[in-house]
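As you look at this complex, bear in mind that one protein chain is not there, while each of the others sits in place.
Now for chain A:
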Amino acid sequence: MSAPTPEELHDVRLHVNGSVHEVQVPARRLLSDALRHDCGLTGTHVGCEHGVCGACTVLVDGAPVRSCLMFAVSAVDAEITTVEGLTEAEDTLSPVQQAFSDCHGLQCGFCTPGFLTTITAGLKDNPDPTEDEAREMIAGNLCRCTGYQNIVKSVLRAAEIERERA
């Protein structure tokens, strides 16, 4: 077997939740791994590493993106928001986070960060979803604990909280 070549490292500046993280990563480093292991933001979870489960969803310039399907080096110029960045000033839960607590929208909590980021973006597009639209909003994320009923309720409740807080 031929001697392997040492990996080239890239200096990458990631903008996450309003802070700058300077990290050195190989080109193949997934954004999910960079966030978790290089930036220490372990709130983003990895459930499948093939873009199906949605647990690793983060917001890239406001749009939901599977961070396991993006390289860290591709994220240099983007504003990234992870679940840690959803929490508001003075540690107040965001409307989506609060709704999940109100509606028992989570059990083990592993898939939750992906739902929270996905719904946060979804409600920006559609602040007043019908129940069917709420279901559509979360139709790309897997959860093995809740059976989804209370997550659908959480979407509707989050929209309500947004209105209450406005």
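FYI, a contact is a pair of C-beta atoms (placed from the backbone, for glycine too) under 8 Å apart; a residue touches a chain by one contact, two chains touch by 3 or more; residues count from 1.
One rule holds for everything that comes next: contacts and distances are computed from a predicted model.
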> The hidden chain: which UniProt name fits, "Assimilatory nitrite reductase (NAD(P)H) small subunit", "YCF48-related protein", "ABC transporter permease" or "Xanthine dehydrogenase family protein"?
Replying inline: "Xanthine dehydrogenase family protein"
> Which residue, A:G62, A:G109 or A:P127, contacts the hidden chain when the whole complex is considered?
Replying inline: A:G109
>> Take the complete complex as the reference. Which residues in chain A touch the chain that isn't displayed?
In response: 1, 3-4, 6-7, 26, 28-29, 33, 36-37, 40-50, 52-53, 55, 82-84, 86-87, 91, 93, 97, 100-102, 104, 106-113, 116, 131, 135, 138-152
